[in-house]
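Removed: one protein chain of the complex. Kept in place: all other protein chains.
The first chain written gets the first letter, and so on, giving A, B and C; residue counts start at 1 in each chain.
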Amino acid sequence: MRTLTYAQAVNEALAQALELSEDVVVLGQLVDTSGVFGTTKGLVEKFGKKRVQDFPVSENLMTSAGMGAALAGMRPVLVHHRLDFMVYAMDPIVNWLSLWRLKSNGQSRLPVTIRTVVGKGWGQGPQHSKSLHGWFAHLPGVNVAVPATAHDAKGLLLESIFGETPTIILENRSLFSMEEVVPENPYRIPFGQAAIRRRGQHVTVAALGIMVPIALRVAKQLAEESIEVEVLDLRTVSPLDRDTVLKSVAKTKRLVVADPAWRSVSVAAEVIAFVSEKLGRDLASNPTRVCFPDSHTPMSAPLEASFYPDDAAMLSAIRSVL
Amino acid sequence: MRTLTYAQAVNEALAQALELSEDVVVLGQLVDTSGVFGTTKGLVEKFGKKRVQDFPVSENLMTSAGMGAALAGMRPVLVHHRLDFMVYAMDPIVNWLSLWRLKSNGQSRLPVTIRTVVGKGWGQGPQHSKSLHGWFAHLPGVNVAVPATAHDAKGLLLESIFGETPTIILENRSLFSMEEVVPENPYRIPFGQAAIRRRGQHVTVAALGIMVPIALRVAKQLAEESIEVEVLDLRTVSPLDRDTVLKSVAKTKRLVVADPAWRSVSVAAEVIAFVSEKLGRDLASNPTRVCFPDSHTPMSAPLEASFYPDDAAMLSAIRSVL
Amino acid sequence: METITHAAIRQSGRYSRLKIEGLSMELLRGLYRGMVRLRRCEEALMVQYRVADEIRCPVHFTIGQEAVPAALGLLLRKDDFLYSHHRCHGYFLAKDAPMGALFAELFGRTTGANGGLAGSQEISMPSHNFFSGAILSGALSLAAGSAFAFQYKGDDRVALAGFGEAATEEGIFWEALSYASVRKLPLVYICENNLYSMYSAQVNRQPADDLSKRVQAFGVRTFTLFGNDPVAAYEALREAIEYARKGGGPCFLEFYTYRINAHVGPESDDYINYRPADEIEFWKSNDPIALFEERLDHAGLLGRSERELIVAEIDEEIDEAFQFARNSPMPADVDLEALSRSCESPFAERHLPLSSVGDFDETQPVAVLAPY
Partner (left out) sequence: METITHAAIRQSGRYSRLKIEGLSMELLRGLYRGMVRLRRCEEALMVQYRVADEIRCPVHFTIGQEAVPAALGLLLRKDDFLYSHHRCHGYFLAKDAPMGALFAELFGRTTGANGGLAGSQEISMPSHNFFSGAILSGALSLAAGSAFAFQYKGDDRVALAGFGEAATEEGIFWEALSYASVRKLPLVYICENNLYSMYSAQVNRQPADDLSKRVQAFGVRTFTLFGNDPVAAYEALREAIEYARKGGGPCFLEFYTYRINAHVGPESDDYINYRPADEIEFWKSNDPIALFEERLDHAGLLGRSERELIVAEIDEEIDEAFQFARNSPMPADVDLEALSRSCESPFAERHLPLSSVGDFDETQPVAVLAPY
């Protein structure tokens, strides 16, 4: 049983995808030389500069060129060192990639995978730390994953590369060194299936990305008090696995949503909303969420630390619904 | 008591702002010649090409140049014929305008007003009809208004132009011909104050933009059955007037949110979420929302008509919570 | 090829350099047919637009700009990709996509090129490798991506984009141009410089009336031409397409031309007074079809009766296209959410096993963060 770090798992998925199909190409600034936190390490040596290509500092072009390449039969994987840089590419994402399937009446297939790293920690500051998965989850026509673990990072990436729909995968850099048992062979994880990471009957915590390890740690701690927390890892926010959440909440009757994003109009809001629409009157307590404040990320270390919710914040949120 | 159309009210606000301060300048493609649905009509004749300037087809530049101008003391009003075009300007909005106040430690003032028209009807199609107010409401650091009436369009625009915070105002073109009594003198409407457009004790409808007239029509109809609907017009989604909504729902115990946007991860989700967090267990029925499907807008007339919720959809949503 | 500008064209008076000597009858007929087919199409659509409000979408007609699409239509291979923007009817037809699918799309019918989902300004025909959209300047960057794919795969296909001069004001054009130059992509850019972006003149928006010079500085081969001469357009396009196809790298063609109709819709917009009357007159007197007919008459080729035959044939095709559109059903019961997104991953389904959940150890330490 082999363990890999998150970064290694992504790396392995890319290598296997490049192996599996000549149509796969990895494009991005420095994908050849920087290794992108280890996730593209060694790929250029193995597959050459044709398959693993550096790109000019033109995120906008890269994205729509990726779409043009996909229309011509390729399966490009586009890589951004920070999600913030990719904001230049909103036009191709919103006005082209996301609406093309509808507008072509289902005739066109667009297997474009956008991998983007979300910065966290060490004073990344407001311009290097945004996570806009809530935006992408609002946008029709794209699949969106926020894998929390090495195993999922690999399986969701492969699923996306060989899919037919533009997909955005957000990887938080603070997860890159975390390990998990990861099967060696390529495998897939379908979009829209949450993972039940821990079973419990007292309260449901629906968590995403970097909030998952926190939720699991706190759940473990609460188990000592015989409070059994069911921890769901949403994994993909588009589609969102509403059924698994509803089933869990129908059982526990209590809900905390932990979403590594600004609080307002977030995926956390969506989860609370659809649960309330279906089960609101059945809940034993009002639901709550654990999110970032509605503020950009401050640089200074103590402010940055207070910006990101920690175990204590999670604990008190869970206690508040018990 | 003078009535103006929505377009005329916007026009009057711009003219008065140009009059009130030399720092105000109106920039945008064709603001001089096209009239932008009547909203900039006559301004260039009155104030000249220096104050009312055509801009190249460079939405991205226009937005960050607007910020550079604001840093140098101006109060630019940037105009887009369609929100879709403005997606090119996401980088300056997200990475510069919205975070600048925080990152300057509150030292910089950025009175940049972005007026953007949302397309609807006559086969606008997927690339001419997006309304991303949900995105902007998720983003910290910007004010966001979705005025539903002529009176509000004028007052919110003036408030924004003479404010200190980057503001995005979304105007739906299907509202431009609707009339209201509008005071002649310039006036202000503060952000973050919902309007109670109709009082009632049976159910709260929190509506936004083009959903407001629909909600009012249906409320009138239901009044004949002695069902008294309280219709709130949220008016601004950043800040969102949570208090007014909570107060109303605390009274009616029933909530419908009507948001002219894709359903998932929308402002509608946010309203249901914060109401459920505060009052979930006190509700008499599960809340619900009236939104667009999670799909881009189809062109063909019958599909387009079915895409937008109508009086019937509003009626059945309200009945479902009674 | 000499460098010209809009100003220079005006100065040199009515165009007199259209040369048809030595061209095959097939070519002459093809150019003539292509121009007239597009013109008749547009005129017919303009007439029908309001009649019963059946065309319920914005349409950007292209009267006066028929020479370039007509020439292009004779040069494209089926497997080449062609992209364009809102003013796309000429390019649609140039890519040999069927007129019926165009009309039905404008009428919002299920038999439209996109089943009525897209309309005129966003029409595509994937089976014909034709794609358009209404957001400037997507056509240019998408085409660069397809050119990248052709080069990557070692195909001898060419990607092309047809667009107006305003599309070069979006920064993404310069990103694409620069990238195409660095990578020597098989890409052909066809710029129909008609002087205006809606009601705004080029000189108010761009440093000068010499776009090609700016493009040339990026190491891209450029051609600058009077755009209402179908023969010159044909020859330049042929050279550029061959050059790109053979691996020479990208080409940029700038065709100076003029839109006679309104920016959008069938009614004139000249009441806005954004264009000088004598400018409009000048360009009307340089109508590409009239110029060509004059040369044909002068050379005694493709006489009036032959031309009438061509026109009759075209008009029949147009009638049929209208009938096809009108007799086709409106879409109904479309599951828009399902059409917007698919979760299918057929290759992965076939080749990769499922693995549902790993075994995450929650006791492991959190990441040590690097400075960057």
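Just so it is clear, a contact is a pair of C-beta atoms (placed from the backbone, for glycine too) under 8 Å apart; a residue touches a chain by one contact, two chains touch by 3 or more.
In this text, all values refer to a predicted model and were calculated from it rather than measured experimentally.
The hidden chain, counted over the whole complex, makes contact with A, B, C.
From the options B:Trp122, B:Phe292 or B:Phe307, the residue with contact to the chain not on display is B:Trp122. Where chain B meets the omitted chain, the residues involved are 20-21, 25, 37, 50, 56, 58, 60-61, 64-74, 91-92, 95-96, 98-99, 101-108, 120-122, 140-143, 148-152, 155, 158-160, 162-165, 173-183, 185-193, 195-197, 212-213, 216-217, 219-220, 238-239. Looking at chain C, the residues touching the absent chain are 57-59, 169-175, 178, 181-182, 204-208, 213-214, 216-220, 264-265, 371-372. Along chain A, the points of touch with the absent chain fall at residues 29-30, 33-34, 54-61, 84-85, 87-88, 122-128, 293-296, 298-303, 307.
Throughout what follows, only the chains that are shown with their structure count from here on.
If touching chains are joined by edges, the resulting network of the protein chains shown connects every chain directly with every other. When the interfaces A-C and B-C are ranked by C-beta pairs in contact, the top one is A-C.
Measuring from the averaged C-alpha position of chain A to that of chain B gives a distance of 30 Å.
Taken residue by residue, chain A touches two or more other chains at 91, 95, 98-99, 102-103, 140-141, 238, whereas all remaining positions touch fewer. Shared interface positions of chain C, i.e. residues touching 2 or more other chains, are given as 114-118, 122, 133, 135, 171, 336-337, 339-340.
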